[in-house]
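Every protein chain of the complex appears in place save one, which is left out.
Order as written gives the chain letters A, B and C; numbering starts at 1 within each chain.
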């Protein structure tokens, strides 16, 4: 990167802050503290039964954070747009039942107070990475924000989007690599794992990888999750659904409970090996 | 496109509306009525002197609509973000002086009333093509909206974004091709002129081409403007600045007054030839 | 482009040669001399009847050069690979009958003498733009070479590929823009018309545009051909087939005789208008 680019990184840069940013969600749940954080859950909150069932499954398997969309950004206005506040209440109820923390997407300033009231982490989706008014608005909150990389965003543009949030006051930013759009259409996106160590060289912010959206194929979620660990990600976010074939959206990229359990077992073993390298330094 | 895609186009499709959409801005200024509409002006409104000078120049050369950003979406939070309402007032004053119609970008629902109050056309920028709450909000207005193609948006996604606006009630939608992001970095974007006839096959909405952002190089603006006409665009949007080297943004892609004058002369002659083909049918 | 890049352009650059390169094929057929050259014909030579019929049609409509593949680069080894020498002989016979010049693709050094014996122009396809041994080999011939842009090639890489041919001795190089591979899959490729004026700023070599491969849809061939003229291309190469639906390859992007005739009429009128601009300078 050229001189000018380096100068534009300010609050996101190692020059601004010597220690890695650790996001503390309470109850011992931390992102960026060398542990591997697993966020899991359905694409969208569909109903009480569905979200409670998934919450229990992912909790039992070892995940710490439950994901689920209440406001869904959909390409077509005729697609299911999410349950709205009802979805937020169901997520909060699932948290109550399981002790999991929750993350959900915020799509506009209008629902900022509402989403902020219920969630532990606010997700800014790929489609809104360039939505600067929204970035500035969440920048005024005292709430962790997970910023997904835009589907055609460079590393520089992604970090500058984070800079918008931090410049407005909120230092609790988590980055999320979710794949970029390339000529390749055999996967939904091209998951750019090299972005993880590249970002970590430039910034103290933690980075999560989303292999579900990043590949769009459940068969690739386990290998790419393990690769995310190997490359040094601070966590992964995985779509899980009790009956992927019946889900209202993204069923083809969701793991069923058995596959998720298997993934969690392998990840734990792999993590202990990777920790060994870190300790050895 | 497959069967399912075709079904998703509804209000944007020729099946919904047999006649081409014509946007009537009053005073004889129409977009989509076989004439070629020229929108011209600076990237950003900088001050009274600058916007008045440019307005007079582009009016004299034959443009009908003045462009100018008051709220600027910038990759870095440390870049100039626009004059805000002051910029809107200057645009309106330039309209008063010259009779030009005006277009300016709206970035968020918060400023919707304000921008709507001053402008003749609301521009939704590339970064906000997927900002569905914003699309729904402008969909409730009785005001023409120009929707720029997202930098990684397919034709289908672009038309479905227009569908969001129309489904909310506003049928006055203009599309704008402004280049897509590809591996090629020798131009700022890759201006995809094939999108114009492709969209026109699918939809009754008018399409404007922006060769300034589409190429990022002023030397390419004239040839690509002529190509936009040849391919059947309903208009072009061109950046013009009295002293491109001194502009606060995008100087490298702005035409100076002499170059813009030259462009307008060639376009008029070319348009008369192209009209001949249309009449001959 | 940076300083280093500029230094690497040598023989292709305006610094090496002040006058535009004109390729003289004899009998008054020239490429690069301000006239617009039309190359037309089928994707592949299929049989005598087909190539003779097409040759007569494109000649009557005003084309000067007949295209047709005898050696076909196909993605699958199980697809039709061309008639080989028999195809070359049929092309030569069609030249005899009509007076058209001919162009055909060379895929390897092994068939260099054979292809060179029959053809007026040797085509190097997109897949071989980086095939440096092949470029060096045609660089030793005294025969015009048309070098197609690679599907992921930058302008710099394309010109440096031309540099390989010229450095080996052959100065008769024609460039051909045929679309690049991008995320967009609604056209076969994204035809990058901005490459034409960009290359012409950097180099004295003539540039042909191929809207058939560039879009992969016959409906887009006429508008994109006209846009190619408007942008300053030295010619176009168009696929024509008497019964596109029955062709062994690329039928969906071939014009039928009527459509080709219509295209030629519009192009002639458009060209006279564009000539007017040139004369006016």
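Please note the rule applied: a residue touches a chain if its C-beta (ideal position, glycine included) is under 8 Å from a C-beta of that chain, and two chains touch if they have at least 3 such contacts.
Just so it is clear, the model here is predicted, and its values are computed rather than measured.
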Touch with the missing chain holds, among A:161, A:191, A:238 or A:264, for A:191
Looking beyond the chains shown, say which of A:34, A:47 or A:219 touches the absent one. A:219
Check the options A:90, A:152 or A:255 and report the residue that touches the missing chain. A:152
Among C:75, C:258 or C:278, which residue is in touch with the absent chain? C:75
Options C:25, C:55 or C:107, residue touching the unrepresented chain: C:107
It is residues of chain C that touch the chain not shown, namely 8, 10, 73-78, 107-110, 127-128, 130-134, 151-152, 156-157, 160, 163-164, 167, 181
Just the residue numbers, please: which parts of chain B touch the chain that's not shown? 152, 181-183, 185
Please output the residues of chain A touching the missing chain, sorted low to high. 1, 152, 154-156, 180, 182-187, 190-194, 196-198, 201, 214-215, 217, 219-220, 223-224, 226-232, 266, 269-270, 273-274, 276-277
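In the analysis below, only the chains that are shown with their structure count from here on.
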Select the category (line, ring, star, complete, other) that matches the graph of chains linked by touching. complete
Nearest 5 degrees, what's the C-alpha rotation angle taking chain B to chain C? 180
Core chain by centroid distance, with centroids computed from Cα atoms only: B
Just curious, how far off is chain C from chain A if you go by their C-alpha centres, in Å? 48
List the centre-to-centre spacing of chain A and chain B in whole Å, with centres computed as mean CA coordinates. 35
In chain B, residues with contacts to at least two other chains: 152, 156
